[in-house]
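Removed: one protein chain of the complex. Kept in place: all other protein chains.
On to chain A.
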Amino acid sequence: MDIKVRVWRQSGPSAGGKMVTYDVKGISPDASFLEMIDVLNETLILNGDDPIAFDHDCREGICGACSMVINGVAHGPEKATTTCQLHMRKFSDGDVIDVEPWRAAAFPVIKDLVVDRSAFDKIIQAGGYITVPTGTAPDAHATPVPKKDADAAFEAATCIGCGACVAACPNGSSMLFTAAKITHLGLMPQGQPERDSRVIDMLQAQDDAGFGGCTNAGECTTVCPKGIPLSLIGRLNSDYRKAITKR
C-alpha cells in the first residue's frame, strides 16, 4: 500500500520541531508500524537525510520502549496494543498518518519521537518496591496468598511503564502508572509493612517529577496497552487517605 506519514522532527532537546511529510510506497499490510518506519528510514539514509529517531526494543509489546502518538492517539488506533504490535493492515491505502512523540511536561523530547521517561524510575525509587535484601527471604510457601489476590496483583503488575497514560492525560498525570504499582504491591501480604509509606512517598515523587494532578478524565485507561483499569486510581486514593490519617 502507498501512504503518507507526517512525522514530528526535532533535532534536539532545545531545538524547535515541526511536522514533516514523507511518502511511503509499496509497504506490505503485514509490516508492523515500526517496520514501516524502518523502511522509510532506509530511504532517508540513502538520500542523505537524517533518519527518524524512535524508541523501541522488544517489538513484542512487553518492554514498554515504543511510544508514538499516531493520529492523535497514544499507541495508535488498535485497542490494547503497543505501537510495535500495530500492523499496517489496520490502515488503508492512501492514508495520511500523523506520528508524534509522547507530549507531557514530565517527559521532555530528546529527539524526534524519543522522550525522556526517567521520571517514572524516580517514582519507583520513592517506594515502588518491597524491602527485602537478598538472602533474607523465608521459604516461598511460608505465606500463602489467596489466588484472587495473587491474580489481581498480577493484572496490575503487567504495566509495562510505557507512559501512554501520561501522554493521553490532559494534565500529564502519572496516576494510572503509580496506581498500578501501588495495587500490585498492596495486594500482596509481603507488601503490607510498607503500604502506608509507599503511597505517600510515591505520590510525593510524582509531584516532584512534574506530573500533573488527576481529574478523573479517564483518557489513560483508554490508551493503556495492558488495560490497567481506572478503578486502581480509586484504590490508590483510598490507600492514601488511610495512610495520611495514620500519620
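Miscellaneous remarks
Everything below uses one rule, namely that contacts are C-beta pairs under 8 Å (C-beta built on N, C-alpha and C of every residue); 3 or more make two chains touch, one makes a residue touch a chain; residues count from 1.
In this section, contacts and distances are computed from a predicted model.
Think of the chain that is not pictured: of "Fumarate reductase/succinate dehydrogenase flavoprotein subunit", "Cytochrome c oxidase subunit I+III", "CobQ/CobB/MinD/ParA nucleotide binding domain-containing protein" or "Cysteine desulfurase", UniProt labels it "Fumarate reductase/succinate dehydrogenase flavoprotein subunit". When you scan A:M19, A:A105, A:A137 or A:I244 for touch with the missing chain, the hit is A:A137. The chain not shown here is touched by just one of A:R9, A:H75 or A:K111, and that residue is A:K111.
Counting over the whole complex, chain A has residues 11-12, 27-32, 34-36, 38-39, 42, 44-46, 48-51, 53, 55-60, 62-65, 81, 85, 87, 89, 110-111, 114, 116-118, 120-121, 124-126, 128-141, 143-147, 150-151, 153-154, 157-158, 160-161, 184-185, 188, 190-191 touching the chain that is not drawn.
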